[in-house]
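One structure is given here, and the rest of the page talks about it.
With one protein chain withheld, the remaining protein chains of the complex are depicted in position.
All chains are identified by letter, namely A and B, in their written order; residue positions are counted from 1 within each chain.
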Amino acid sequence: MGSPDFAATASSQHRQDRSVDRLKYRIALGLFAALVAALAAVPLLAANASFAFYLMVWIAMATGMNICVGFTGYLPFGYVVFYGVGAYATGICFKLLGLPIVVALLAAGLAGAVVALLMTPTLRLKGVYFGIVSLGLATIVRLLISNLPESFTGGSMGLILAGANNPTHSYYAMLAVMTLALACVLWLSTSRLGRQLRAIKDDDGAAACIGINVPRVRLKAWLLAAIIPALVGGVEAWYTNVVDPEYSFHVLITAKSIIYGMAGGFGTIIGPVIGAIALVGIDHVIWERFPLINLLLLGMVIILLMLFLPRGVVGSLIKRRPQLRRYIA
Amino acid sequence: MNSLLIQGLLNGLILGAIYGLIGLGLNIVYGVLRVVNFAHGEFLVIGAYFAWVLLQYLGINPLLALPISFVVFFGVGYLLYFLLVPRMSKSDDPETSSLLLMFGVSIALSATLLLVFEADSRTLEFAIEPVFLSFGQIILPTIRLVALLISVLLVAALAYFLYRTQVGKALRAIIMNKDAVSIVGINAERLSGVAFGLGIALAAATGVIVALVFPAFSPFMGNDYTLIGFVVIVLGGLGHPIGALIGALLYGVTEQVAAVYFNPSIATILGFSLMIAMIFIRPSGLLGQRQLR
Partner (left out) sequence: MLTVRNLRKSFGGLQALAGVDITLPDESILGVIGMNGSGKTTMLNCINGIYIPDSGDIALDGASLLGLPVHEVAGRGVGRTFQVPRVFQHLSLLDNLDVAQTGSAAGNDDRYALSEYWLKKVELLRLRHNYAEELSGGQQKLLELARIMVARPKVILLDEPFAGVNPQLAQMLIGIISEIASRHHCAVILVSHDLTSIYQLSHHIIVMNEGAILTQGDAATVKSDPAVIEAYLGA
């Protein structure tokens, strides 16, 4: 082309800039690594790892939701469909097809990806419409599964995965899924794909004008966001040995994923993790003491959050002190 | 024609009218406030319980409870508006924020109902003589015909309000252009409160009708009704009340006719599939504006 030479001699300024940027990702990486290590140690130290198990479930779900909301800009009210489909894929593969549990779990991830691909046409829809359609789809899938013959899906009674019980292995499987989720989101925030997603979220028309293939980029993120809850559903089915349409497609699963993520703030990657940890902890304490008003408190938390801290705890902190942006990914 | 089929069609019309009321309520709130009332179904269920309480403890006839609930919940909605919504309009993404806020409200409401009334379903013990009316081969519960009549009257009253009264016309003006209304000197905030109150009142009144028509209701039914309201809006087009009515009739008839031949779950599946098909064939709904990204 003959235009002025831009051949890179990686300028020292560039290296400086990169290390400024990298600081916050290093901090996030450190936090995540510490979290994974702590959770890995739990079964070795405590008799009952159930609380830690569900903590991992919600960290993964909130992180997956972060990919949908924070990165891609969709509010999937039917998010639970991936979770349920993953649980059922695992249940069917293990119970009805007799496949080993590892294969069944991989099938869960695959099932999530397939459903996400089938939903591709819905990605064109605007905010509220997308939310409604996704909720409708989740309901349809739930009803379909309840009504299919028992030999296919266990009907409305569900499936019992007798013989799969292995709390330790399933615990570490969930640890792997959570680690995968955290790794995904860390990767997304530093990668080109992540930047493209954020650009699309800001102004999708302008993003197209600068050459970004908006539908394709959205689809990639959507697939990632779908596989995580699918795997979570599969592992949870292994852990509890039960799969049933009412529970595996319960709207509260979507609700909690959104709330826990929102409590921390969807604009960052550590926000949803912190939100999940805080709220699962609070939920646990309250459930022990006041089981009856648990649901009411959840609703109140959402209301108060949206009224006073709409960007979540971490998000609001950054808004108040923008200089913290250097440290919080 | 098969008399069962005709019954299905008639039931579809009756239910369609009820669904239409739900859609109308949602539309008014959305049209004026750009708030998607996720808690609409819960207010409906609260209306049903309200009528039950009035009957059970005060001996008040549900037909009377209907206008009472309308007035009471209008007030509730009006107050709730000022408590919740103005903050939302200041956030980064008001539509998403209000969606999530109302979602929280819906959870809080159904949890409260659960606490107060427990999970067992209730029935409104109210009978009209004669219980059934027959037209040849076709048998319809009288109460459903009464419900249809009430629904039609409500819609008519609403139409009169929106097209013939000052306040109603102002509401329609806001739906068309929110900023222009403030310039002209109407108090947009108060008007928005009225709109919200109206939407909630409609929801509660519809709840009374639902309690009359259906054998039982329980705290968690709200979700299903909210979803139906959404389906109706999608079919008819967001922001178009008349479209909502047409969409509701379409959905009601599809659901009830399907219920004649298949089990209720399949009927619901068909209804929702209709909604999804509509989104792709005609995304703006039968009458609405384009809603694509």
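In the analysis below, a contact is a pair of C-beta atoms (placed from the backbone, for glycine too) under 8 Å apart; a residue touches a chain by one contact, two chains touch by 3 or more.
On a predicted model such as this, the values are computed, not experimentally measured, just so you know.
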Omitted chain's touching partners, listed by label: A
Full-complex contact with the absent chain, from A:R198, A:K220 or A:H284: A:R198
Residue of A:L55, A:I140 or A:V214 in touch with the missing chain, whole complex considered: A:V214
Residues of subunit A in contact with the chain not shown: 1-4, 6-8, 10-11, 13-14, 17, 20, 192, 195-196, 198-199, 201-203, 205-214
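The criterion applied here is as follows: only the chains that are shown with their structure count from here on.
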Averaged-CA centre spacing for the pair subunit B and subunit A, given as whole angstrom: 33
Residues of subunit A defined as touching subunit B within the complex: 75, 121-122, 124-129, 131-133, 135-137, 139-140, 143-144, 146-147, 204, 251, 255, 258-259, 262, 292-293, 295-296, 298-303, 305-307, 310-311
Of all residues in subunit B, those that touch subunit A in their complex: 36, 84, 87-88, 91-92, 95-97, 99-101, 103-112, 114-115, 223, 227, 230-231, 233-234, 238, 263, 265-266, 268-269, 272-273, 275-276, 279-280, 283, 291-293
